[in-house]
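I'd like to ask you about the structure that follows.
Complex shown without one protein chain; remaining protein chains in place.
Each chain gets a letter, A, B, C, D and E, in the order it is written, and its residues are counted from 1.
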Amino acid sequence: MKKITAIIRPEKLETVKEDLAEKGFNAMTTFDVKGRGEQKGICLQFRGKRNLIDMIPKIQIDIVVKNDEVETVIQTIKQSARTGKIGDGKIFVSPVEMVVGIRAEEYITE
Amino acid sequence: MKKITAIIRPEKLETVKEDLAEKGFNAMTTFDVKGRGEQKGICLQFRGKRNLIDMIPKIQIDIVVKNDEVETVIQTIKQSARTGKIGDGKIFVSPVEMVVGIRAEEYITE
Amino acid sequence: MKKITAIIRPEKLETVKEDLAEKGFNAMTTFDVKGRGEQKGICLQFRGKRNLIDMIPKIQIDIVVKNDEVETVIQTIKQSARTGKIGDGKIFVSPVEMVVGIRAEEYITE
Amino acid sequence: MNKMVLEAGDTAFVLICTAMVMLMTPAVGLFYGGMVRNKNIISMIALSFISLAIVTIQWVTIGYTLSFGHDIGGLIGGLDYIGLKGVGMDGDGIPDILFMAFQLVFAAIALAILTSGVAERIKLSSFIVFGLLWTTLVYDPLAHWAWGGGWAHSMGALDFAGGTVVHISSGFGALALSFVIGKRIGFGKYSMEPENITTTLLGGALLWFGWFAFNAGSALAADGLAANAFVVTLISAASGALTWMGASWIKGKPSSLGMISGAIAGLVAITPACGFVGPLESIIIGGSAGILCYGTLLFRIHKKFDESLDAWAIHGVGGLFGALATGVFAVAAIGGVDGLIYGNVGQFIIQGIDAFVAVGYSFVMTYILAKIIDKTIGLRVTEEEEYVGLDVAQHGESMEL
Amino acid sequence: MNKMVLEAGDTAFVLICTAMVMLMTPAVGLFYGGMVRNKNIISMIALSFISLAIVTIQWVTIGYTLSFGHDIGGLIGGLDYIGLKGVGMDGDGIPDILFMAFQLVFAAIALAILTSGVAERIKLSSFIVFGLLWTTLVYDPLAHWAWGGGWAHSMGALDFAGGTVVHISSGFGALALSFVIGKRIGFGKYSMEPENITTTLLGGALLWFGWFAFNAGSALAADGLAANAFVVTLISAASGALTWMGASWIKGKPSSLGMISGAIAGLVAITPACGFVGPLESIIIGGSAGILCYGTLLFRIHKKFDESLDAWAIHGVGGLFGALATGVFAVAAIGGVDGLIYGNVGQFIIQGIDAFVAVGYSFVMTYILAKIIDKTIGLRVTEEEEYVGLDVAQHGESMEL
Partner (left out) sequence: MNKMVLEAGDTAFVLICTAMVMLMTPAVGLFYGGMVRNKNIISMIALSFISLAIVTIQWVTIGYTLSFGHDIGGLIGGLDYIGLKGVGMDGDGIPDILFMAFQLVFAAIALAILTSGVAERIKLSSFIVFGLLWTTLVYDPLAHWAWGGGWAHSMGALDFAGGTVVHISSGFGALALSFVIGKRIGFGKYSMEPENITTTLLGGALLWFGWFAFNAGSALAADGLAANAFVVTLISAASGALTWMGASWIKGKPSSLGMISGAIAGLVAITPACGFVGPLESIIIGGSAGILCYGTLLFRIHKKFDESLDAWAIHGVGGLFGALATGVFAVAAIGGVDGLIYGNVGQFIIQGIDAFVAVGYSFVMTYILAKIIDKTIGLRVTEEEEYVGLDVAQHGESMEL
């Protein structure tokens, strides 16, 4: 299984959630983060001085899915989180070795 | 080493912490998240209409442990976080390759 | 690629960010967490009774870097987050399999 | 009381006091809102605003006349002032309509205090129905008894600013209500720590501020009696804050929540007494209330009562103590009546009768009303609604923290 | 009005009322601040404080005399009181300088309300310039027309506490401003839910509190008329809170935001009427305003107007309705004038003329002023600044939540 971590604009959360749900991906965990990308945040002009805005509020979405679902999830997020403007965000994929449900006696290992 | 990520009810945090501590697992990192599981959140009745409660506040606990401790930690969390009701949460296990202490000169790689 | 997760003192965030930026590591994601280490939090004396302070506020920094950059980032963080006092924090390294930019058509897999 | 002319100074005073007491109702919401889990903070604050809104309409239509209409058998007021008929812009010292408004905001806050007993689990629609009934059948009679010419008034019971009418009624009502609605899911098992203490402290500050108007304003004139009430209110609050803090310090760390709870306990206890005692008595009254109410809170926790935000411990028991203390410490030089320590046993007995009847009446009537609502339309939200929190479940809103 | 002596009771009343109305300006900031995204909350609150600061200086230098100087052609005041020349410590009932201050805080809050239309996207420097112009060219003339001896006053238009002067001007001004500045990026596409409802409720509570001073204080005396204004203000707020909540309940869940918005709608609508109608009329006025303003809000959303925090729906339309309702419900026994329902068609027509002229004037003038600012120094921040939020972009600050 894989964990897909998407860091998106807060304003796009609703759209992303809806689009994922439509494709059947309901489960997810989200939380507020702050971040900046390679370009070192956003640079505002202020009285001629470069004025760096350091860390921008973002939302991180973690979704654990089966290996063969990774591609669909990534594509869906890419489409719905995209505005084409600076700050659209990034997606990371990392391995998950086991999923255990607390309530049910479920154990998924892959 | 493994990272065990448990997403539990906020109200169960104290119990889980105590039970883990009893078994000798003190170290952990927690933060507030919102989440929903496969069943797409909770569905409240409202004037006959299905009224979806989207994302429920949860607490995420991250614990990095040695490989042979994984099972104990999972079992402990399962037992103490369980209420048997909807929303009990999930546990994910993922690989960690290195642990470095900032203060001491400790380096653990497995 | 690797994800470096550093859990540091809130007061040290600025220094760590600056030092990393100097070394060319701008991109990162941060969020507030609470945590305790092996020694089970901090123990205050209170009327002779051991009085355990459970979870201390920390900041988690996630940085995804190429494999050969891991060491530099760890060393940089170690140096700038260190005070030598209790609570300096920990760094974890875990694997990341893919990085996708939402805006650009970039895909990095390693 | 036989001049029929307005006094601008008194009118100015009571106008502003009425606004300040009005502010206490949202302040109760903030005070309580900081003590619940974040998923219920909006709900908790909203209940106070809604109390204010529904009691306003209830009071101008029927409540005022039930409380202050001509006395019927010592029990209730007649319908002379229904819909504020005959309540005009002139009056005796202050306009009649202003007296009506001053009384209105007292009724509103009583209902808001009551929400302590149903925190984090009441169904909004049922609260509205219950609130209208409670104000009409519990609060209005009590107001009539004490201030509208009812039996307690005739008997000579002293309640300067509403210790019995407002605090005993809402405090013991909250206890009854908590028994009917049942405990919160997980009570005693989950941790349910206050999550937003600064909001509680803000609410407490506004309550403390408004309480000067509550107590001093009850003189209905800007005079020496009002000034005395003001001063003893301040002292009693300070004294209660310090004793509660001190008592809890012995057991552990002195929480700010304990400090502010002690201040409120002191404010409650001095409420009936503030027109009858002086500064030194108020140190004793406030200080004792701080300790007594803290003890009651410990007792409640020990007994596992989920009277969730301690209206009973603070308003109920604090109000009861204040009513009795008035009978003990009253000084004739201030309010014209002596208390037990000056040998007036009669007054103490009267205070006791008045207070315990109020305790009994408000507990039993609230219990019955709550049972009726529960059996018919249901007091409580579903388990799932409670789990997601009332902010989302009842209001469709949430805080983005 | 021909005694030239100070009355301490009245002076006390208006002094405190002025302080309470001053508090409403930051309260508008809190009310609005809770409704924007967290990255703009500081900006939103700061705009209110800054409104207060700049209007204070504007008013004491030029604004007061433009509004209350000797009438020039029914349109504007002369420069007799420039720099408060001749505005002294004595006066008729209350000190002249106190009357000046009471009027000042009204002007300040009007500008604060206006910020609704430019929330989350205004450039701070431009707001300061715009604000000074708007107060001078929109607010001051309107104040003169109604209260300074201008044409509306001469015509006999009734506006007890500023429904037209404060609320129509700022509400319709906000709409015009939102048209000029344009929608927020992502409006209608992104979700822009209120993120801090408890802050909004706190702001609402302080507004409600201050509104008693706003309305009752407009009597400029602590008398029966002030008491009447106080009472109808309370009732109208309660009524508006309940009808908006009820109307929104039919469509979904009753949000606390709807409840408090309804209360504000009720407060706005009763503002012009509060010296002319009684309790029962105020139930109707407040209740209707709740429904009407809620409908206007739905209309605005449907039309995709980004008048972001609904100053137009609540203050503009609520104020317009209140002006007309004053002409309908006025009762001679209270304020000396009868309304439409007592057969006085004339008064209703006068109210209509006054209100619609104010609507037109404030909308058009605000639009022109905003256009001029926009073409010269630019009203709006850059896209990147809007993205990072005004807290950081304009103030270099942020909340650590």
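To be clear about the criterion, a residue touches a chain if its C-beta (ideal position, glycine included) is under 8 Å from a C-beta of that chain, and two chains touch if they have at least 3 such contacts.
Keep in mind that this is a model prediction, so the values were computed, not measured.
Q: Which one touches the absent chain: D:Trp208, D:Trp312 or D:Phe348?
A: Touches the omitted chain: D:Trp208.
Q: Residues on chain E that touch the omitted chain in the whole complex?
A: 6-13, 15-16, 18-20, 22-23, 26-27, 29-30, 33, 41-43, 45-46, 49-50, 52-54, 56-57, 60, 83-84, 88-91, 94-95, 97-98, 100-101, 104, 124, 199, 202, 394-401
Q: In the complete complex, the non-displayed chain touches which residues of chain C?
A: Given the touch definition above, chain C has residues 9-15, 32, 42-45, 53, 56-57, 83, 85-87 touching the missing chain.
Q: Spell out the interface residues on chain D facing the chain that's missing from view.
A: Against the missing chain, chain D presents residues 7-10, 12-13, 16-17, 20, 38, 193-198, 201-202, 204-206, 208-209, 212-213, 216, 221-228, 230-231, 234-235, 237-239, 241-242, 245, 252-257, 259-260, 263, 278-280, 283, 334, 401.
Here, only the chains that are shown with their structure count from here on.
Q: From chain A, count the fewest steps through touching chains until chain E is reached.
A: Shortest path length, in steps: 1.
Q: Looking across all chain pairs, point out the one with the most C-beta pairs in contact.
A: D-E
Q: Report the inter-centroid distance (CA atoms only) between chain B and chain C in whole Å.
A: Roughly 19 Å, centre to centre.
Q: Determine the centre-to-centre distance between chain B and chain D, using the mean Cα coordinates as centres, and give it in whole Å.
A: The computed centroid separation for chain B versus chain D comes out at 43 Å.
Q: In chain E, which residues are in touch with two or more of the other chains?
A: Within chain E, the residues that touch at least two other chains are 38, 252-253.
Q: Give me the residues of chain A that touch two or more other chains.
A: Residue numbers touching two or more other chains: 31, 83, 85-86, 94-95.
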